[in-house]
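Now for chain A:
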Amino acid sequence: MTPSISIWPLLAILISLCGAIPILLSNRQPNLRESWTILIALLKLMIVASLLPGVLYGEGYIFTIAEVLPGVPIELRVDALGILFALVASFLWLFTSIYSIGYMRALNEHAQTRYFASFAVAISSTLGIAFAGNLLTMYLFYEMLSLSTYPLVTHEQNAEARASGRKYLTYILGTSIGLALPAMLITYATAGTLDFTAGGILTGKASPELLALLLVLFLFGFAKAGLIPFHGWLPAAMVAPTPVSSFLHGVAVVKAGVFSIFRVVFHILGPETLQSANLNVVITTVASITLLVASLIALTQDSMKRRLAYSTVGQLSYMVLGAGMISAVGRLGGVMHLAMHAFGKITLFFCAGAIYVASKKKYISQMDGLGRRMPITFLAFFLGSLSIIGMPPLGGFISKWNLVIGTVDGGQYVLLIVLLVSSLLNAAYFLPIVYRAFFADAPAGEETGWKEAPLFCLVPLCLTALGSMLLFFFHDTLLNLAQMAVGIAP
Partner candidate 1 sequence: MEQIVQEIVAKYNYWVYVILMMIGFYAMIGKRNLVKKLLGMNIFQTAIILFFVSTGVKKGGRIPIVDKYSGLAGTIDPNTIDNPLPHVLMLTAIVVGVSVTGVALAVLQRIYREYGTLEENEILEKVRR
Partner candidate 2 sequence: MIWQIDLMILTLVVICALATITIKDLLGAAVVFGVYSFLMCLLWAEMGAVDVAFTEATVGAGISTILYIGAILRTTRRSKD
Partner candidate 3 sequence: MTSSNLHMYVMASPLVAALIVNLLGRFSRRSIPWLVIGSLVVALGGALAVLAAVIDHGPLRYTVGNWTPPYGIELVVDHLSGMMLVLITLVALIASFSSLKSVEQELPGEEHFFFTLYLILIAGLCGLVMTGDAFNLYVLLEITSITSYGLIAMGRGRAPLSSFNYIIMGSIGACFYLLGVGYMYILTGTLNMADIARILPNLNAPVATATALGFLMVGLWIKMAFFPLHGWLPNAYSHAPTGAGTMAAPLMTKVTVYLMVRIILSMYTPEHIYASAAVKSGIVWAAAVAIICGSILAFGQKDLRRMLTYIIVAEVGYMVGGIFLGNANGLTGAILHIINDALMTLCLFLVVAAIIYRQGTVALVSLQGLFYRMPLTMAAFTIGAFAMIGVPPTCGFFSKWYLILGGVEAGHWEFVIALVVSSLINAVLFFRIIELAYFGALVDGEHHEHAASERHEASFWLLKPLMVTAVLLIVVGLGTGVLIDNLISLVIPAGF
Partner candidate 4 sequence: MKQLQEKAKQRQLGDSLIIKTAVRLMVPFIQLFGLYVIVHGHYSPGGGFQGGVILGASFILLALAFDMKTSFKHMSEKVNAILGNLGAAIFIGVGLICALVGGLFLDYSALNIIIPLGPVEWRSFGIFLVEVGVGLAVMSIMVLLYWNISSSGKMDEGL
């Protein structure tokens, strides 16, 4: 696999970064502004998709932006893991853009220009993380993502948004500067390089104690992955408008965290190196605890978005858990869950937003009988939750199945129990919502009748729900990519 030099990865990142400029300039013409947004999203998706065949063929792309530090350039490199994440992110961005238009207009939000511009910067940072060729580049885009999402989280600009924004930055910046940065520097000092290399760059160079330290620093340093005890920002950030929550906290930001952990485990520390030092236990322990605790907390939440947020915290740990598994199949499951969960969770968030737009309801306890008024939305919600629980005709099944196989394969039976219990918990916190919506009686005095959200909201959520289902049947490409990413011959 010889990577060829190509400027396309850079273009994929730049297009939305530069796209922020026309968006800002067309401040006063909303239609033009939104056209830009859609146009950029489409172009971006096309560019990313055009990179896919090459990667599948076994060829990578590489592009050096600047040689900032000797031996550590700012470099983009497209490989299987990266393109998988990039594809998911840019594909879902298109839907989010459409959805945002519907949502923001329906609620008549303020400062929409800033919103769309920040969004554009955020997605370009996400792609940067996906395509980063070494740890430094990834860190760079990681920070850019944190900062560009700050205006999105605090979009409401009230006291609550201010408090959450503060919490968000404290967690994210605090951990990335305080933990990930030193870890990165120690890695550099030890290995002399930061390039992502399959099998890790620290093999034979670091003592087990140092490896353990690095692992812990990295795991918690990328707090976007929401591992306990650094998960607190995620529920707090739910004050943002729903498209933000759905995209950034269902897909881009949190996945960026998990993706970073994948990168570090697969390509910096090296799974084999970790296993030989018996350190994958650390990953699995932290992930398991997060998984169970977050699921239990999710059960107690009444606010729809908060429940989804805790569910996200839990689901992210599935992926991290996958990263910590001994068998490659387990890791494969983790990588695939990144995509599967993204489709499922974005559907759920879209639905939550659609419900809010249509009925101004935020709390689950208010949603009795709502399903009869918004059947499409709730059907989509049902599909999304099934996918996340891991039921067969939906994408989530595939990834969870692989995870289960992985535990058996690697002999980690404790994890098997954890997985099963948590799936039950998932079902326990999602299905009652659907049940309430369809079967419980609507409170007295509430008007009845068909009242769905605007079309701009409805169509994307249907499409993502459908996508979630399609992924069950047509997962070959995804599987191929994931296999390449974890190093199993397809």
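The candidate set was assembled so that all candidates are chains of the complex that A comes from, given by their letters.
Assorted remarks:
Methods note: a contact is a pair of C-beta atoms (placed from the backbone, for glycine too) under 8 Å apart; a residue touches a chain by one contact, two chains touch by 3 or more; residues count from 1.
Predicted model, so just to flag it, every value in this text is computed and none were measured.
Touch, as defined above, links chain A to just one of 1, 2, 3 or 4 in this complex, and that is 3. Contacts from chain A toward candidate 3 in the complex involve residues 65-70, 73-74, 136, 139-140, 143-144, 147, 151, 154, 156-160, 162, 165-166, 169-170, 173-174, 177-178, 181-182, 185-186, 188-189.
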